[in-house]
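A single structure is presented below for examination.
Note that this complex is displayed minus one protein chain, with the remaining chains in position.
And now, subunit A:
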Amino acid sequence: MAAAAGSGAGGGGRSFSFKVVLLGEGCVGKTSLVLRYCENKFNDKHITTLQASFLTKKLNIGGKRVNLAIWDTAGQERFHALGPIYYRDSNGAILVYDITDEDSFQKVKNWVKELRKMLGNEICLCIVGNKIDLEKERHVSVQEAETYAESVGAKHYHTSAKQNKGIEELFLDLCKRMIETAQVDERARGNGASQSGTARRGVQIIDDEPQAQSSGGCCSSG
């Protein structure tokens, strides 16, 4: 079944499917952030019926088609133990905190630890300071946040869901990093045992249209 994965390296019309988990305490605004992103540009398709819990988005980055599946997780403490079944097989994680709430930043630190423990370095981490429209009430210093992010191999972003700032950049950057990781992963697998066992699930690199080479070109703008 996983036959399509390893074959046909190179070539244009590639498509990637990535799973991204969204983590953050209750009122940091992760819901508005993700709704903002998915409603914004490609408004042709109504957002899924699961509202802000689960969202999908199609992108085209340099001829590579990317299907994003964004999984929201429950931020409440009482559901904390259930986290792992949500993040397994994730390619990326977006950890959101509220810049006016020191506590929410602490929570992010806890999640980073847990994610690294569970998924190692294969997952692309984004730490996001949301609500930069409330700069005056900032309680988490930019310096501290960025230093921390760097120390754990994550990238830091500043966003405002309210003013729609920084969100597009955040997701675009994340996608590029995930593509990079997937390609490295794929190359590593290509060198190793040819088709031993099932490929790591989650990184689905699908060669769509395997026979239709004649149609040429990969510039199907999404």
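Following the convention adopted for this analysis, contacts are C-beta pairs under 8 Å (C-beta built on N, C-alpha and C of every residue); 3 or more make two chains touch, one makes a residue touch a chain; residues count from 1.
In the analysis below, contacts and distances are computed from a predicted model.
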item: Name of the absent chain as recorded in UniProt (options "Proteasome subunit alpha type", "Gamma-secretase subunit PEN-2", "Rab5 GTP-binding protein, putative" or "VPS9 domain-containing protein 1-like"); value: "VPS9 domain-containing protein 1-like"
item: Residues from subunit A at the interface with the omitted partner, ascending; value: 1-2, 17-19, 22, 26, 30-32, 34-35, 48-54, 56, 69, 71-79, 81-82, 84-86, 88-89, 117-120, 200-202, 204, 206, 208-209, 211
